[in-house]
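Some notes on the structure that comes next.
A single protein chain has been omitted; all remaining protein chains appear in their positions.
Chains: A and B, in written order; residue numbering restarts at 1 for each.
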Amino acid sequence: MPSRDRPRALYGLALICLCLAGCQARSVWLFHPHGAVAAAEFHYTVIDFAIMILIVGPLLVATALIIVRYRKGRNARYDPHFKKSRVLEALMWGVPIATVGVLTYFSYQAVYLADPYDPTAIPRSLAEKSRPPPTAGRTSHFAAYPRSNGTVRHGPQVDVNVITTDWQWVFIYPRTGITTVDRLVVPVDTPVHFRLTSATVVNDFLIPELVGEIDIMPGMRTKLAMIASRPGNYRGYSANFSGGGFSWMGFTTTVVSRRAYRAWTRKAARAPDRMTYAAFDKIAKPTINLAEKPMYFSRTQKGLFDHVIRRVLTGRVYETPLRMTENMTKPLYVKVLH
Amino acid sequence: MSGQEAIREQGLWDRKDVHHDKIGTHTLGFWLYMLSDSMVYAALFGASVVLGHRMNAAGGPMGATVLHPLSAYWETLLLLASGLAYGLALQGLKRGRKALVLAWMTVAFLLGAGFAALSVHTLLALIARGITPERSGYLSADLALIVYHALHIGLGLVWFLVMMVQVAVFGFHPNVVYRLLNLKLFWFFQSFVWVLVFSFTYLRGVLI
Partner (left out) sequence: MFVHLQGSWNPIYGRLSLHEIPFKTQIIQGAFFFVVLTALAVLTAITYYKKWRYLWEEWLTSLDHKKIGVMYIVLGLVMLFRGFIDAVMIRSQQVMAIGPHSAGYLGALHGYLPPYHFDQIYSSHGTIMILFAITPILTGLMAIMVPLQIGARDLAFPYLNALTFYLTAAGAALVMVSLFVGDFSHAGWVGLIPLTELPYSPDVGTDYWMWAVQLSGIGSTLSSVNLIATIIKMRAPGMGWNEVPIFTWTALSTSVIGVTAFPVLSAALFMLAADRYLGTHFFTASFGGDLMFYTDLFWIWGHPEVYFVVLPAFGIISEVIPTFSEKALFGYTSMAVAALAIAGLSWMVWLHHFFTMGAGPGVNLFYGAATMLVGVPTGVKAFNWALTLYRGRLRFDAPMLWCLGAYALLLIGGLSGIMLAMPAVDYSVHNSAFLIAHFHSFMLLITFAAIAGYQFWFPKVFGFYLDDGAGRKAFWFFSAGTLAVFGSLYALGFMGMTRRLDYIPFVQWRPPLIAAEVGIFFYCVASYYLVRQLYVGLRDRKTRPAGADPWATTRSLEWLTWSPVPAYNYPVLPVVHGRDEWAWRREHEYVDRVPDHYFDIVMPKNTSVPLLLGALSFGLGFGLVWRIWWLCAVTIAGILLVVIIRSFDNHTEHTLSAALVAKLDGGEGGLPDAPGSVNPYPSPMPVPFFAKTGAVSRCADRVASTLREGVVAPGPLGKGARR
């Protein structure tokens, strides 16, 4: 084997780089969920990985051993006629099929727990909070999770209507008439129910530490629900490419205590700018909000969310200008107007 | 079977001068092409189902207000008759009679051309009434199906002309024969698809 040492050194180097990545453990967002939905998703990521590594790990090790053992010239047993075995073939079909069965069972549990429209993880986590389970520690993974019937809500909830534009986030709080741009403020331990649509192209809503993704599509409405278990700032952004400003299309989710949330609501409701259909049109023009400067509006015009859907269905588009896509040299970033 | 026996029976090298059946291979290839084409049709039929709801008409016309099944009925008769005529032309091929083939092919071509003319007429009439594919997703899907089929018919008619010339010039050369057989597949396939197009687009909202 030529230059055996060099490849090993290379692998070592690569591993060191990987470890460097691993050092900043807190920044591995998916491993540190702060909401019931994200926690359920991570939980099943671990289960899924564990089951698969039970199959893949031994196979990798066995193959490595075979490769070492049966190298030519080592005079290990050579059997050129070993090319068929009913038992082994039954096993190699049977074991994966059984694994798929087990995984599908877990997948069945998880798909309801993390269902974007109606995640049962939320009522479950609220129930656990108010009444700790009699047995300490985790309940069995094999216990079927209860499905929420969608009507029983534990205490208050916050509704937020989300509209994505090119390339900003508009959050409408229909109950208080507040609209924010690129800043989501929600209370802790309170279910937040989103309705989402897009004024232009498809985006994906994602806050890695709080909740998984859901598509946001023009002319259509999707739903998402989440709950945050710890106050703090969490990064949210679009996960589906949507054009030139995509990389800058982020927002900060601020999770605050319920009291602070009420205070914030009162303050934001006094914002001088009004969110009307016309004001929305202005925001929806292609804009890259480079500094991610949030905007606050009060007294949102009724039915803005449905209005946007209706307008899209009847042909309203916010065209991307040709000079933007064609001219690749000039800085084409448009600072947001305040 | 031991090696010796196998060799005694079959030998190591082909002794029979095997030639692959050219016409059969071309026919199989053409069937495979039709399989792929029917996938395109399937996607278009899928479009006309997915985009077939009232919502997809976006307030525009749909169903019976767009297309009248009666004109398409005449089209159906013409196309199926053309298929029949071409079938008779192939009887001529079986008997090796060039004149018979040419005569029936002419009939088939004329009937097919009649179908094409009616199709074009229908489409032009729709456009004159302002019913164009730009109006709604519903109309886009319906008309795409009709136009895609009409394109096949158009190409088929060109193929007819070419084959008539080739029969006249080359007679029943193997190349001409396999093309005639493939044209048969193609033409019958288009008739078959037309029946589906007819049901999906013309009869929807009327009978279905």
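Convention: a residue touches a chain if its C-beta (ideal position, glycine included) is under 8 Å from a C-beta of that chain, and two chains touch if they have at least 3 such contacts.
A quick note: this is a predicted structure, and the numbers were derived from the prediction, not measured.
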{"item": "Hidden partner interface residues of chain B, rising order", "value": "1, 3, 6-7, 10-21, 24-26, 28-29, 32-33, 35-37, 39-40, 42-44, 46-47, 50-51, 55-58, 60, 133-138, 140-141, 144, 148, 158, 162, 166, 169-170, 173, 175, 179"}
{"item": "Hidden partner interface residues of chain A, rising order", "value": "1-3, 6-7, 10-11, 13-14, 17-18, 20-24, 27-31, 38, 40-42, 44-45, 48-49, 52-53, 55-56, 59-60, 62-63, 66-67, 70-72, 76-85, 88-89, 92-93, 95-97, 99-100, 103-104, 106-108, 110-117, 200-202, 204, 206, 208-209, 212-215, 217-220, 222-223, 235, 237-248, 250, 290, 312-322, 324-326, 328-333"}
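Rule of thumb we're sticking to: only the chains that are shown with their structure count from here on.
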{"item": "Where chain A and chain B are represented by their mean Cα positions, the distance between them in whole Å", "value": "48"}
